[in-house]
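First comes the structure, then the notes that go with it.
Only one protein chain is missing from this complex, and each of the others stays in its spot.
Per-chain numbering from 1; labels A and B assigned in written order.
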Amino acid sequence: MTSFEDNNTDIRDGEGYFYFIRTQTISGYQDSPRVGPIISRAQWFNTLRINVLVVTMLVSVLVVYYIRRARAGEKLFIRKIAGLDAIDDAVGRSTEMGRPILYSFGLSYLNEVWTLASLSILYRVAQKCAEYSTRLLVPHYDPLVMSAAQETVKQAYIETGRPDLYDERDSPFLTADQFGYAAGVDGMMMREKPGAVFWQGYFYAESLILAETGHSVGAIQIAGTTSVEQIPFFVAACDYTLIGEEMYAASCYLRPEPQMLGSLKGEDLTKAIILMFLTFGTALGTLGVLLKNFLNVDWPNVIFANLVQWFNTF
Amino acid sequence: MKLLDRLANIDRRLIFLTIGFVVAIPIILKLKMPIRISSEVRSAYETIENLPGGSVVLASMDYDATSAPELTPMFRSFLRQCFRKKLKIVYTGHLAIGLPLAQFDLDAITQECNAVYGEDYINLGYRPGYTAVMIGIGREIRDFFAVDYKGVSVDSFPIMKGVHNYNDIALIVDFAHGSAAEYWIQYVVSRFGVKMFACVTGVMAPTLYPYLQAGQITGIIGGLQGAAEYEMLVGQPETAAFGMPAQSIAHIAIIAFIIFGNIGYFVMKRKK
Partner (left out) sequence: MRREIPIIITFLTGFLCVVAFFIPHPPFGGLQQRFLIWYAIIAGFTMVLGLDSLVKYNIKKIVQRKQGWQYSYVLLFGLVLVLVTGFQSWFKYNTPFELRSSFMYSYIHIIVPLQATMFALLAFFISSAAYRAFRARTFEATLLLIAAAIVMLGRVPIGKMIWDKIPVLSDWLLNIPQLAAKRGIQIGVYLGGVVMSLRIILGIERTYLT
């Protein structure tokens, strides 16, 4: 052993500590001369996290760059997202049938980014409901989300010029229990028979119970979740599904302001760079294995291992 | 041909009734089936087997009664294996409603294995904060858990001597029915480099395969099948192994309904 790292949590920065090595011998033990004082100090920059800084800077620079380009007047293209385009149709269909709309955040909390994305979709749905004078039901799992959602719906109704249609009783807090919430929403759907249902948030095992009940009352269902394991259930049971980041793109899609579109474009380019890097890494790793096995050439493997190690260091 | 037409539109209630019967009958008849051990469960088992005696294992209880049929057998087998290996268990959780459930099994198994509270295991209880608590333990566990679940200072227990943060924890085992396992991996394993494996419900298991393949976790025990495999490895088959015949036949029933539905669909399509 040529080095020693003292991980004792009682060590204080700025205080001197002395170390010696005690060697056990047959006759007893022998101590080395004391070394010190060794004084620990916190670094001004954690060099193990350079990799995170590089990726963070890359994402930030690209987002800011495209926001500036969008503000300068450049037209940025976004592909069609069927689930978001279907919002107007779904609300229209419900209005024709004389049935209300149901909107659910799932088991989301206000400190989660997908909840904020869902609020922007709720805003759009509420605007359309106010335009068409259709009732909007929003049952809640979390009281903080309920407060934010009530404010969002109220704001949408006021801006559309129909503040009289807003009813706080249509946005109740049900329960903070997973299946209690599912039971409550199911009961609401069976009684109110909505024409359209929006599942926009984070869902767990109750997703299929909710979606199946929505199907049984004949509602058109538009789901959106970042919960990867629930996406297959929504895809199977709903008419439209926003998969993963399509939910995050909703606020940019529904409100195509330059800075929103610019950030989306920056994200897309970041993903393209990651894809190129993944392709390069896969090719390098595969080449390394093939060259090592057939030609006993090791350098691609070494480069690949160092690259993986650089990303793994934290 | 009327019957073939009906196959595409079987009443839901008939499906529900059939599933009810195919699950109940094997349980009533106490059928048995051989259990195949998968590599990810064996790997999880070996992770504990390879720990030296006296190592500290942090067990996180992140499930409730909804997932108890799948996760309770895993938890019971985990406790048996750890106590057999003379490992020390520090037990906490991020789901307040799930902790009492695990307490029930903890009391039963600790009596069975003659484990002593405060020496072989400790229950730190629940603290709100979720990921904040997970990250905060990385610096000092006592910042969040100064006392155990009964309000007694953790420093009064021998098991907590020298246990301050993840540097002193050999393994994390998360019993989760939601995203908790992913949060443990993202916020703790990747940042602090602690070894971990996850015990999750069947629906969550596929989500963790990327982490298993990347080497960020050492194993996955997923669903009732995973619980049954783990029970066989630990050598005490219980409810999970007992439930596998019912699950097997239920899967066959679902596949049969899918086939009927497709037959009916193609018949109707041909007619049109």
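Keep in mind that, in the parts below, contacts are C-beta pairs under 8 Å (C-beta built on N, C-alpha and C of every residue); 3 or more make two chains touch, one makes a residue touch a chain.
Please read these numbers as outputs of a predicted model, since none were measured by experiment.
From the options A:76, A:217 or A:243, the residue with contact to the chain not on display is A:243. Along chain A, the points of touch with the absent chain fall at residues 13, 41-46, 49, 52-53, 56, 59-60, 63, 67, 110, 113-114, 116-117, 119-120, 123, 142-144, 146, 148, 151-152, 154-155, 169, 172-173, 175-177, 179-180, 182-183, 191, 205, 208-209, 211-212, 215, 226, 228, 231, 233, 236-237, 243-245, 247-249, 251, 259-260, 263-264, 266-267, 270-271, 274. Along chain B, the points of touch with the absent chain fall at residues 10, 12, 15-16, 18-20, 23, 33-36, 38-39, 64-69, 97, 99-101, 103-104, 107, 123, 127-130, 132-133, 135-136, 139-140, 143-144, 149-151, 202, 206-207, 209-210, 213, 223, 225, 244-245, 247-255, 257-258, 260-262, 265-266.
Assume only the chains that are shown with their structure count from here on.
Taking each chain's centre as the average of its CA atoms, chain A and chain B sit 25 Å apart.
Residues of chain A touching chain B in their complex: 7, 9, 177-179, 204-205, 216, 227-229, 314. Residues 12, 64, 66-67, 97, 140, 164-165, 167, 177-179, 190-191, 193, 201, 203-204, 206-207 of chain B are the ones touching chain A in the complex.
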